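Just passing along the structure, written as structure tokens.
With one protein chain withheld, the remaining protein chains of the complex are depicted in position.
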Amino acid sequence: MPFINVKLAKGRTAEQKQQFTEAITKAAAQILNVKEEWVTVVFDEYERDNWASGGTLHSIKFGEGFGKMGAE
Amino acid sequence: MPFINVKLAKGRTAEQKQQFTEAITKAAAQILNVKEEWVTVVFDEYERDNWASGGTLHSIKFGEGFGKMGAE
Amino acid sequence: MPFINVKLAKGRTAEQKQQFTEAITKAAAQILNVKEEWVTVVFDEYERDNWASGGTLHSIKFGEGFGKMGAE
Amino acid sequence: MPFINVKLAKGRTAEQKQQFTEAITKAAAQILNVKEEWVTVVFDEYERDNWASGGTLHSIKFGEGFGKMGAE
Amino acid sequence: MPFINVKLAKGRTAEQKQQFTEAITKAAAQILNVKEEWVTVVFDEYERDNWASGGTLHSIKFGEGFGKMGAE
Partner (left out) sequence: MPFINVKLAKGRTAEQKQQFTEAITKAAAQILNVKEEWVTVVFDEYERDNWASGGTLHSIKFGEGFGKMGAE
């Protein structure tokens, strides 16, 4: 505890996920008063065909592929 | 807001997901009193080995592969 | 199947939730090729203290209470 | 109802998932007072790059690949 | 790991939840090859206004209140 689930577009490297995990885990330990070893972080990565906002799939909005293009 | 997560068997086309997203998003805007651009829809697609009902995996119930066969 | 989880701010009536459920369920049956009785919809309602966007809790952004005020 | 979501490291066989599903479903029927056919179980399987505990991705802690090595 | 999320109608006692947790945890240890202390189980309990199947909220299908009445 806590258990943190991060849903995001596919395309981040393991290094980015590791850095983000570390930042979250430290913040949880300091602010939420838990031990670092209690914190679990899991990532759910989404293809653009499986994420939509404003009524439109991101594969249609931004094209196929990944990365920061427009409002993803 | 709202954030809508749709868990379903693999096998729908991007076109079906787009149509469903549109329908959900419009319904949310009309009925729940939100703007369309606030609505997020994400799809989690499942292999039949990872979905079970009544105590039996769907890969055993319906065979491998996808699509509407029996009670999926 | 499908299993649809709707996360949203507290404050909708049972009637709104029923209408939204109906709309989603019909759309699923027509577009995703499933029977209406297979569709499950569950609502997770959030206090403004438990929903944040852009780094700020909605209780701070919009005040306590519920309803459509600003960008929720 | 109930709807049971199992998040775990990739690497279990369909047979293990079937046995676990059966065990959960029977336990639900006996203890929670539901019919077996109401119980749904879905598995989310994670690569080690997408699961972290104590601030470290499991791909870093345990190496690439799957299976029971160390504290996974 | 694993992390198991059980979504169900409100109305079970702490005793039932404890028994079910034990059964799941033992089954996970035996079948999925994990240690019991790695298994986390969390329950999300739903009011009937927040759970719908076949297009109808359970508060409409089964009335207000909880417990095993009809197909819940």
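Lettered A, B, C, D and E in written order, each chain numbered from 1.
Methods note: a residue touches a chain if its C-beta (ideal position, glycine included) is under 8 Å from a C-beta of that chain, and two chains touch if they have at least 3 such contacts.
Quick caveat, the model's predicted, so the values are computed rather than measured.
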Which displayed chains make contact with the chain that has been left out?
A, B, C, E
Touching the absent chain when the full complex is considered, from C:Q16, C:Q30 or C:T56
C:T56
Of B:F3, B:F20 or B:F62, which residue touches the hidden chain?
B:F3
In terms of residues, what is the contact footprint of the unshown chain on chain B?
1, 3, 40, 42
In the complete complex, the non-displayed chain touches which residues of chain E?
14, 17-18, 21-22, 25-26, 36-45
What is the set of chain A residues that contact the non-displayed chain in the whole complex?
1-9, 12, 16, 19-20, 23-24, 27-28, 31-35, 38, 51, 53, 68, 71-72
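Heads up, the rule we're going with is that only the chains that are shown with their structure count from here on.
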Distance from the mean Cα position of chain E to that of chain D, given in whole angstrom
15
Hunt down the residues of chain B that sit against at least two other chains at once, touch-wise.
7, 44, 51, 53
Touch graph across the chains, line, ring, star, complete or other?
other
Once the touch criterion is applied, which pairs of chains come out as touching?
A-B, A-D, A-E, B-C, B-D, C-D, C-E, D-E
